[in-house]
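Complex shown without one protein chain; remaining protein chains in place.
The block that comes next holds subunit A.
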Amino acid sequence: MEGNLSQTTLTAGHTAGTDERLDLRGITKRFPGVVANADVSLAIRPGEIHALLGENGAGKSTLVKIIYGILQPDEGEVRWNGTPMIIPNPHAARALGIGMVFQHFSLFEAMTVLENVAIGLDSPEKPSKLAERIRGVSAAYGLPLDPLRDVHTLSVGERQRIEIVRCLLLEPKLLIMDEPTSVLTPQEVGRLFETLRKLAAEGCSILYISHKLAEIKALCDRATILRGGRVVGGCDPKVETASSMASLMLGAQIKPLARRATTALGPSRLVVGGLDLPADTPHGIGLRGISLDVRAGEILGIAGVAGNGQNELFLALSGERTVETPGTIMIDNTRVGHLGAERRRALGLCAVPEERNGHAAVPEFSLVDNAVLSGHRREKLLAGGLIRAGRALDFATRIIKSFDVRTPGPGAAASSLSGGNLQKFIVGREILQKPGVLVVSQPTWGVDAGAASAIHAALLSLTSEGSAIVVISQDLDELLAISDRIAVINVGVLSAARPTASVSLEELGLLMGGMHEADVAKAASPEREMADAP
């Protein structure tokens, strides 16, 4: 609460009055070992876009789950249009006109978009009519979505659209969004903001959670800041800067990323030449002629719009999908194209998938077991086929310590961690294995500004030890900040990598939109919009 936090803004989050749409008073929620929300009060008016800020584990998701009826508060009161309410379940919340887009999606992989939306509806609707409505809403709000596609063929970004469209179909009075933009491209974010502003102008209140402070500044009218489960203040995002809000959240200044001096690069550690990989699902993206070369000490960034083959490229590099020609992928001059994930890991390749739940981690497993999941080989956690419980515990504890993972302990289930804390754990688990080659997808998805800079710093320090890193991300700011070179993936084709210093946001945007490299130089024009570059 230091510095620029004035008395007036302190009370901004909670003013008495009956014109509030949502009014939370003294909400407290405890979990074993943690108080996730302590005496939280918060009010939102009709048509207001209200930001909820706070570091990882501050209690943001918990608070909105209470509003949406998923969790019940231990203490406190929820008022809706001035009337105290008990919201026993999400169904009741929807009946009130509360919609929510989750940080983690709840979609059935084997079903189509249409079926997934239909399942969430409280009153059944004819499929053909529903499909029409989905197309209508997605067109109106610029969220392209084919109702007949199977969910498992969709990228994370596309899946999120389902969740957003699902809410919009309900014509909500209050829309809660828990980190909705983590996986959207700048253009998509721009369009989403237009959607949200339009909704707000129609009188819908919006409660918006994000770690991207530039977005908060661009979108929100008021902000409430949580730390350790308590409201520590409020502010007007329009007058704050991103870094002043960050220090309000963390109670400390974040260190700017110390970009290392360009060191002499070592030999090539990961070389991919002419990698073709057919799509394994009807709507998947096939990879065509992918070539890349990452040298010791280097970070190669791969940008692209969600669903352009990033998943497939990740799987091909991690070894979850293999190719028949061993020579197309080489780790430290060893041919590995035909080798599976475990053999590649033994050769020094570690990987961080984009999806935390069910891919990078098993939600039901403890953190210790999740440490064993990918670390058993390199961290020597096995002896004669048995898991060495002591060593596994040590490893998990080391990850938790080094990456500041907030959790009651290594025995906690992965599913009990806040999204950002689980992300820190997963990234930490791979970095601590000292990989020669690291492939990371969305390394800072859902982590707060402080943790994001810690993860970036850890990646940079890994390169200074001679590792080669591939970062696949939709966050262009992130890529520009940490990569040495950047390539763009579009419909399964990877552009040639260019030194980061010599590419502009505009050029990247054009490449991501599918323009050929040769044309980009000519076409790059200043009026080309790049939504929300801070």
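Simple rule for what comes next: a residue touches a chain if its C-beta (ideal position, glycine included) is under 8 Å from a C-beta of that chain, and two chains touch if they have at least 3 such contacts; residues count from 1.
Just so it is clear, contacts and distances are computed from a predicted model.
Peer 1: Considering the UniProt annotation of the chain absent from this complex, which name among "Cysteine desulfurase", "Spermidine/putrescine import ATP-binding protein PotA", "ABC transporter permease" or "cytochrome-c oxidase" applies?
Peer 2: Matching the unshown chain against "Cysteine desulfurase", "Spermidine/putrescine import ATP-binding protein PotA", "ABC transporter permease" or "cytochrome-c oxidase" yields "ABC transporter permease".
Peer 1: Kindly state which of the options A:318, A:407 or A:444 is in contact with the chain not pictured.
Peer 2: Of these options, the touching residue for the absent chain is A:318.
Peer 1: Looking beyond the chains shown, say which of A:85, A:214, A:279 or A:458 touches the absent one.
Peer 2: Within the whole complex, the residue contacting the unshown chain is A:85.
Peer 1: Please identify which residue in A:201, A:264 or A:386 touches the non-displayed chain.
Peer 2: A:386
Peer 1: Using the document's definition of touch, tell me which of A:218, A:265 or A:362 contacts the absent chain.
Peer 2: A:362
Peer 1: For the chain that got dropped from the picture, name the residues of subunit A it touches.
Peer 2: These residues touch the chain not displayed: 69-70, 72-73, 76-78, 80, 83-88, 90-93, 95-96, 106, 119, 122-124, 318-320, 340-343, 345, 351, 353, 355, 358-365, 369, 372-374, 376-377, 382, 385-387, 389.
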